[in-house]
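Note that one protein chain is taken out, while the other chains of the complex remain in position.
Order as written gives the chain letters A, B and C; numbering starts at 1 within each chain.
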Amino acid sequence: MLAANPPMGWNSWDCYGASVDENTVRQNAAYMAEHLKPYGWEYIVVDIQWYQPTAKTHEYEPFAPLHMDANGRLYPAVNRFPSSADGAGFKPLADYVHSLGLKFGIHIMRGLPRMAAHNHLPIADSSLNCAQAALSQSVCQWNPDMYGLRCSEEIRGENPGRAYYASIFRLYAQWGVDFVKCDDIAREYPQCEKEIEIISEACRHCGRDIVLSLSPGPAPVERAEHLKAYANMWRITDDFWDQWDLLRKMFERAEKWCIHAGPGHWPDADMLPLGALRQDYSQDDWTHFTPDEQKTMMTLWCMMRSPLMLGCEMTKLDEPTLALITNRDVLDIEKTTYCGHPLYTTDTASLWIAPERCGNGLYVALFNLSDCALQGCVTEDSLERPVTRARELWTGQSCSGSLQAHIAPHGCCVWRIE
Amino acid sequence: MLAANPPMGWNSWDCYGASVDENTVRQNAAYMAEHLKPYGWEYIVVDIQWYQPTAKTHEYEPFAPLHMDANGRLYPAVNRFPSSADGAGFKPLADYVHSLGLKFGIHIMRGLPRMAAHNHLPIADSSLNCAQAALSQSVCQWNPDMYGLRCSEEIRGENPGRAYYASIFRLYAQWGVDFVKCDDIAREYPQCEKEIEIISEACRHCGRDIVLSLSPGPAPVERAEHLKAYANMWRITDDFWDQWDLLRKMFERAEKWCIHAGPGHWPDADMLPLGALRQDYSQDDWTHFTPDEQKTMMTLWCMMRSPLMLGCEMTKLDEPTLALITNRDVLDIEKTTYCGHPLYTTDTASLWIAPERCGNGLYVALFNLSDCALQGCVTEDSLERPVTRARELWTGQSCSGSLQAHIAPHGCCVWRIE
Amino acid sequence: MLAANPPMGWNSWDCYGASVDENTVRQNAAYMAEHLKPYGWEYIVVDIQWYQPTAKTHEYEPFAPLHMDANGRLYPAVNRFPSSADGAGFKPLADYVHSLGLKFGIHIMRGLPRMAAHNHLPIADSSLNCAQAALSQSVCQWNPDMYGLRCSEEIRGENPGRAYYASIFRLYAQWGVDFVKCDDIAREYPQCEKEIEIISEACRHCGRDIVLSLSPGPAPVERAEHLKAYANMWRITDDFWDQWDLLRKMFERAEKWCIHAGPGHWPDADMLPLGALRQDYSQDDWTHFTPDEQKTMMTLWCMMRSPLMLGCEMTKLDEPTLALITNRDVLDIEKTTYCGHPLYTTDTASLWIAPERCGNGLYVALFNLSDCALQGCVTEDSLERPVTRARELWTGQSCSGSLQAHIAPHGCCVWRIE
Partner (left out) sequence: MLAANPPMGWNSWDCYGASVDENTVRQNAAYMAEHLKPYGWEYIVVDIQWYQPTAKTHEYEPFAPLHMDANGRLYPAVNRFPSSADGAGFKPLADYVHSLGLKFGIHIMRGLPRMAAHNHLPIADSSLNCAQAALSQSVCQWNPDMYGLRCSEEIRGENPGRAYYASIFRLYAQWGVDFVKCDDIAREYPQCEKEIEIISEACRHCGRDIVLSLSPGPAPVERAEHLKAYANMWRITDDFWDQWDLLRKMFERAEKWCIHAGPGHWPDADMLPLGALRQDYSQDDWTHFTPDEQKTMMTLWCMMRSPLMLGCEMTKLDEPTLALITNRDVLDIEKTTYCGHPLYTTDTASLWIAPERCGNGLYVALFNLSDCALQGCVTEDSLERPVTRARELWTGQSCSGSLQAHIAPHGCCVWRIE
């Protein structure tokens, strides 16, 4: 089963924005293969604008030339991804990533390049052209490159949106892509509902297992069953960054979405802004999260079984951050539990539980949401079961009976009850 | 712990509306003690208007005289509850219910009787009077009897709402009341937030364990933590009756509320309209739910751990209904699980799971929400665990591997996986 | 025709709140007859709570005793209105007011006294009683005395609301009432729509010409035609007091309502808080409006043809205020124009015009809405007519061609163009 557990990997956005290049991807893939693969980290994802020769930093450039083939399909900018020369596309880079035992992913925008429509380029293996598939008024509010597609009507017996999306996913399968993050689509209900279905269908029929991830958030929780049916993961908030207020608000989203996490379909709390970030702006931009906040983030993501995508330049990881993302006890929560949910969330604290699926264990996480230290206590009554033996997973300390802890501001404890 | 499990019992409303009398209560209590107590059924609750001598059927009579004492506290109408004569109140009836090994509950409306305010009656054990405690514009939209109370300000150092509510809960403690269903308050956020707190406080300080239940629904899920802090159960929908569309819609409410069920605080899906109902209108008004719908209702209420309150005239219970409400395997779900929630709910089906707290069991319920028969299947993949052995709890049939079932329209299956 | 021009008079509220008494009414009536009648001022209106013996200041007293007859009709409190003793009601006071050549008005609340319903008092000349006519949940949000009436259904062939309202208007006709200000009704659309119709019908059929005024505002402009059909005047804002921000906002309301002013039906900008106000609180509480603001208020009310109701203790009027309210040139605008409306309203200024109905005159008012002095100019182009001769009505200065003026902050000029 595809995405039987929440995907874990690395994405270039938090570090390199629109300007990531092949070298960077290779060095991060190599690092992951050597240091993180044993812990389950496996996806290497190239984020937005890989087809734009002039891309710089996190900003978008309107009316920039984009590298595409004669069928209006975007190709990596050769100046940034040299191995893609001569029409090779991402195949050489994907091959390299696969050679490390990892998986390769790319970002795409909903739709097709505007100039492919204006130039009436033919769609590969179709009688239709890009001008027929594109909707002139369906444009992204924050990115200037694409037109959305006509997915709800046919022209001469063919669905133009399906024709185009099938043409690109066939190409991605040839390249060896394992993961597609499709953007400008997840919070765009109800307009994009049909387009999501067509993309999902193109993905599932392309001849290769490709995880489909939808962005940006917040996706509407009212459409949870639609998302579960057509995507493997989807964002539940707008872009997440290293600010406490955003992490604080994630508890509300997590509460709404937690019951929808399950094999093959995962609500996604977005990338983990840990370690060295924003490398396109500065060499020294380390995460603004305190160590306690980082622990809280990792714990919440695991308790809700969110996908885990690192946002940092991995080769700059320090020891504490490395320890944080390679704690097997905590990462196990992602793979062995179900039904994770909050028992309560107040202004100052949140208590989550997640039962083990096989075995009788129970994970309990107590978060301090306040700006003051918290003397926390979780009674056996509130858990409705005795606590014969428990172990805190970040410190390794054992206890029994009520779970008691002194928790720093914005910090947390997480126990495994046997 | 009070209400450590979801309360189970009987309430007079579905059968007798505003006109229930002592005889009826006694005969139903006797029946419960003899036939249902072993299965956990224990509360006998007298619903609205017990203080109105002229009450008939389910309708309210504006400006009717209400029986009250010199302190504006309502007393049972002696013509309907003869044992309450001479100021005895509900004590004799409560004593009788207790003598059967059961618990006794009453319904109250938020506020105090309007005439107690107009007559400026003094509040018991207080320097204030009912005119000071009542808010002249705080009236119920569907019942004509009461004024809501002034709970957010003090008069001469005393909170008038607290003074009155304390006076009635002290009386209820003397009577031996074990359960109070307070009405016109649960969907009235944010106006009634403070009044809920004051009532809760009066209840907890009255000197007797009294379960506090809030009506009507829908209570706002955004205020879940407030409800969990101040009430033992609260309605999540408007009045529930024996109509499929209402049962169908309960799945949406149940999905929103399920994570908030826990010891001492239970989202309440309302009374079970089974068996002989509406006896004030007709002797022959049997539930309109089909047997399959009844099974679906019982199963959903148990999977979400809703309180269970019978609405029928129990002495008229037939064998199939009796079997339905005395299935120990199904009722065990209420007492032994946690984290019950839907894996999905589509237009045609809903799949719920609920893990056992102690032990490694898992309950799985598959509901057919459509009007056609459903050939259902639950894979081990979707449950994320192997199914070595499972038993369907309504039929007793065993199976292993995928759970498979032919389910009638509006019906369900519920398995226990060992 | 009743209210062929906008009514002009005095109302006791701004000065005396709920506590006005007979002496005060008589002294103000006498003053008006002597000093203001020649300028068109004629109504003397007794505002709210005249039936409450214990009323004081502007506050309402919940559950206070109200003076009523055996048919649930309110009567003046004899301690406050001695001439009403022995069941005379307001007749002696109305007779006195009429003897001065003036007209007499009273305030009523929508509905009937709550205790008349609780006591099931019979309605005069009807087979129904007050408990049948009252709606137990129809209560005013700011006054504790009344229940609204059942006007949309019949009981035994009789409309209970009509029965009660007919009974009180017949009484008012006997007393000699010329004006009724009915409260808790004008902003209460759509709930009160039918009740307005029934009250209007009772008023028109009571055997005496009674102007019907509806409060409080804002009445909804979407229901303008309904108001024009059933009332003679209605409030277009919430209570208006002597604050510049309220006066500033009246320009928006006036713009929306101006086209609905016409013979028999007048949008009402509320009482004029000029001179000595709030006499129940203090002997020295003079209007907080500056002289310029007072001029602006008078001018706007006249240009939009609002009714004019003085709110002050008239016997304390000083010379400047007296001049303000006895400027015949300005008051003529109320009686001789039509189609008054703004040409524009910006953040800093508003320009209104109002043509004479008979004759070729045009009134032009330029308001300075800013906190700075304004050098204003109105061109012939913008008026679409030549300005051969014009006269400013507050100063008497004449000019021709463009209208030019230096206007103080919050002040205005108003010209008559011949």
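Points worth noting:
In the analysis below, contacts are C-beta pairs under 8 Å (C-beta built on N, C-alpha and C of every residue); 3 or more make two chains touch, one makes a residue touch a chain.
None of these values were measured; they are calculated from a predicted model.
The chain not displayed here makes contact, within the full complex, with A, C.
In the complete complex, the hidden chain is touched by one of C:T54, C:Q137, C:S382 or C:S402, namely C:S382.
For subunit C, the residues in touch with the chain missing from this view are 1, 4, 225, 228, 255, 258-259, 262-263, 338-339, 341-346, 353, 355, 357-360, 381-382, 384-386. For subunit A, the residues touching the absent chain in the complete assembly are 62-63, 114-115, 117-118, 120, 131, 134-137, 139-142, 144.
Keep this in mind: only the chains that are shown with their structure count from here on.
Two copies of one chain, subunit A and subunit B, touch each other, and the residues they use overlap strongly: the shared fraction of interface numbers exceeds half. Centroid to centroid, with C-alpha atoms defining each point, subunit B and subunit C lie 52 Å apart. The distance from the centre of subunit A to the centre of subunit C, each centre being the mean of the chain's C-alpha atoms, comes to 65 Å. Centre-to-centre separation of subunit A and subunit B, using mean CA positions: 43 Å.
Multi-chain contact residues of subunit A, defined as those touching 2 or more other chains: none present.
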